[in-house]
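Of the protein chains in this complex, all but one are displayed in their positions.
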Amino acid sequence: MSGSSFSSSLTLGVGAVLVCAVAVLWLSAIRSVIRAISLQGVALGAVAVLLGVHLHDPALIATAAVVIAVKGVAIPMLLRHVTGGQPLARETRPLVNVPASLVVSAALIFLAFARTRGIARFVGTTAGTLVPVGFATLLVGFFVLVARRRPIFQMIGLLLVDNGIALVAFLVTAGVPFLIELGVSLDVLLGVVVLGVLAVRLRTDFGDLDLDALQELHD
Amino acid sequence: MALVVLLLLPLLGAVVVAVGRARPAAAWVAVGTNCGALALGTVVAVREIQIGPMTGAWGVLRADALSAFMVVVIGAVASLASWLGVRMIAAELADGRSTPARATTYLVLVQAFVGNMLLAVLAANVGVLWVAIEATTIATTFLVGHRRTKGSLEASWKYIVICSVGIALAFLGTVLVYLATLHAGGHSAGALDWTSLMAHASHFNPAVMRVAFALLVLGYGTKVGLAPMHSWLPDAHSQAPAPVSALMSGVLLTVAFYAILRFKAVTDVAVGPGYSRALLVAVSLLSLALAASLLLTQRDYKRMLAYHSIEHMGLIALGAAAGIPLAIAAVLLHILGHGLAKSVLFLTSGEIMAVEGTSRIDGIHGLLARRPALGGVFGVGLLALLGLPPFSLFTSELLMIRAEFQVGLGWAAAAAMVAMVVIFIAVAGHARHMLFGPGTAPPEAVLAGTDLAAVPAAAVARSSPLVTAPLIVGLVACGVIGVFAWPLTELLRAAAHVVAP
Partner (left out) sequence: MTGAWPASTVAATSLLQVVLVVVGGPLLVGLMRKVRCRLEGRVGPPIRQPLLDLRKLARRERIRPDQASWVFSLAPLVLVGTTLVVVAIAPLLTTDPAFGSYADLFAVVYLLLLGSVALALGALDSGTAFGGMGASRAMTIGAIAEPALLLAILALSIPAHSSDLPAIVTGSLAHPIWLATPQRLLALVAFVIVIVAESGRLPVDNPSTHLELTMIHEAMILEFAGSDLALVKLGESMRLTVMVALLADLFVPWGIATAPGPAQVAIGLVSIIGKVAVLGVVLAAFEVAVAKLRLFRVPELMAGAFVLAVLAVVSSLVTP
């Protein structure tokens, strides 16, 4: 496809990934947050498809299919299953409230863009200039891990970190070899399954949960 | 071919256990497969020294000296741990503290855990290494939470969240290494193989490799338990059942360190040895300081052992920082010695907890008087871990310190020795409290505050020789290696040259 339409659709896809990450901080209703994660998985797959078509790499398109299936469909289904008993649940007492988290995320986005320009320059391709967005998603994911109290949000933070790193991988090297990507996606899926089982157990053992209440083990 | 068989052995054990539903016979078959893995690993090591590296499974697996050595370590610790694991599962089933389904899950997951560790060290490809280590995290999470108490649930949640973050960072580091190798002319087909990385390393962009190595140390270092990414370790290792703690503390930490060692070899060619040295020294001194300060006030002996693992991982990192073949050989010897001694100690502490009913240090008095076999093994094991002769940890620590002085890191070695003295005092003090003293029962008030299932009546009997025998074998092996390293000298030398050519 032509250069400028490729770069603008790539920017659109990559931007959608980051907007979904910010949406996770913005929305407090868990159902909407899961929808945002699902959309992010689809956007990630779309980026991989665009790159695959541009570089004439069928393995990348196969990877994109795996990514969409796992991150866009399977994992959100698992997350919905974990929170199934409380469809209207929301994070009502985050460690950092929503406006402050959004301002912090803006600062993190600037930080990512400022500090990773070196890598973008090194890669040199059109896709490479968008690498800071992947790092920004990674930092926002870290922040979600830290700033939210419910276990489901820690899982979502982990997924954001994973998606950010996957985006960096796609933009920088057109993804890792297909078999490895398959293994990685399988690992992520299994990880979410395990986390989901633990989260359900946490809810039944500890009640409706604030992770700060997990204070039994300390020195 | 041998490598594929090596990987299939634990898998076979898993299948047998799954089919046999945790009947003792099936469980012993699983133990047998682990011992078989140890034996086969030894054969592979011998062949490697004589012939050179072997590959298998169309180049996905590769065993050079370093991998073969790690296979031996994994096999040894896995045999010990699964042997005692059978007994633990049998005891739980007998008391009704567990169901056959959960026992089967436990045994299958342990086999999967061992299999993934073997895959990690035999992987020829950095990506496969990553997948295997992530798989070990997933396999062990349920193992940590096996006892279904609130404490173990909290520990397993912390474990999987923190380690998943670390592993994700390690993946980012791997991607950056892939970027560096593609730009240095590697073909994408085999670009992530160790051999290809080492071959092209001199053309890697240093700035990218610096960022990549920092991420890899941060990421895999989380699984090693280096400070400041260690906060999951005391909780996970103390809440897990004893055989799992033995496996995790004895060998999983060092398998993650194996990954760092491999990447260090690549980074040193690309960037020069100074960068990795500085990074590893910083991390190791931080871990040593943290372990020393927190060991003084420990009240739980399993947590004490866990913090002690952090100290040893710090020492290993310090040794690896030196980078010369002598240092790496010392590191590998330390890995073996620590693996044997720590697993024996965790297994013993599991037995102690089963018979005494408490995991608190002040809840146990006069162990040597009341249960001489257990107390003796525990005491000797602690002596081994604290680095006293004739055990191999003494030898390896001595060699490491010599190596540090050779490369000019004497000041770091001195700081490490100060920390080791503090730790010696702390651990010896706790051990004295537990081992010596009259054989009277501990005060009720202490027992009341513990978080345990009820102590089974059957456990008050003397520990069976079936339990103490393998523990004693492990300690004896540790001692023998300390005095005569001869079965391993060639292997250690070859393995050291893989990392520090």
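Note that the chains take the letters A and B in the order they are written out, and that residue 1 is the start of every chain.
The rule is simple: a residue touches a chain if its C-beta (ideal position, glycine included) is under 8 Å from a C-beta of that chain, and two chains touch if they have at least 3 such contacts.
Being a predicted model, the structure only gives us computed values, none of them experimental.
One chain is not displayed; in the complete assembly it touches the shown chains A.
Across A:Leu39, A:Val53, A:Ala69 or A:Val98, the single residue that touches the chain missing here is A:Val98.
Which of A:Val133, A:Leu159, A:Ala174 or A:Leu202 touches the hidden chain is settled by the complete complex: it is A:Val133. When the full complex is taken into account, the listed residue touching the unshown chain is A:Val22, out of A:Val22, A:Ala36 or A:Ala147.
In the full complex, chain A touches the hidden chain at residues 4, 7-8, 11-12, 15, 18-19, 22, 26, 28, 98-103, 105-106, 109-110, 113, 126, 129-130, 132-133, 136.
Methods note: only the chains that are shown with their structure count from here on.
Centroids built from CA atoms put chain B at 31 Å from chain A. Every residue of chain A that touches chain B in the complex is listed here, in rising order: 118-119, 122-123, 138, 142, 145, 151, 154, 158, 161-162, 165, 168-169, 172-173, 176-177, 179-180, 183-184, 186-187, 190-191, 194-195, 197-199, 201-202, 205-206, 214, 216-217, 219. Of all residues in chain B, only 125, 127-128, 130-131, 134-135, 137-138, 141-142, 145, 150-151, 153-158, 160-161, 164-165, 168, 171-172, 174-176, 178-179, 182-183, 188-189, 191-192, 205, 207-208, 211, 234-235, 238-239, 294, 297-298, 303, 451 touch chain A in the complex they form.
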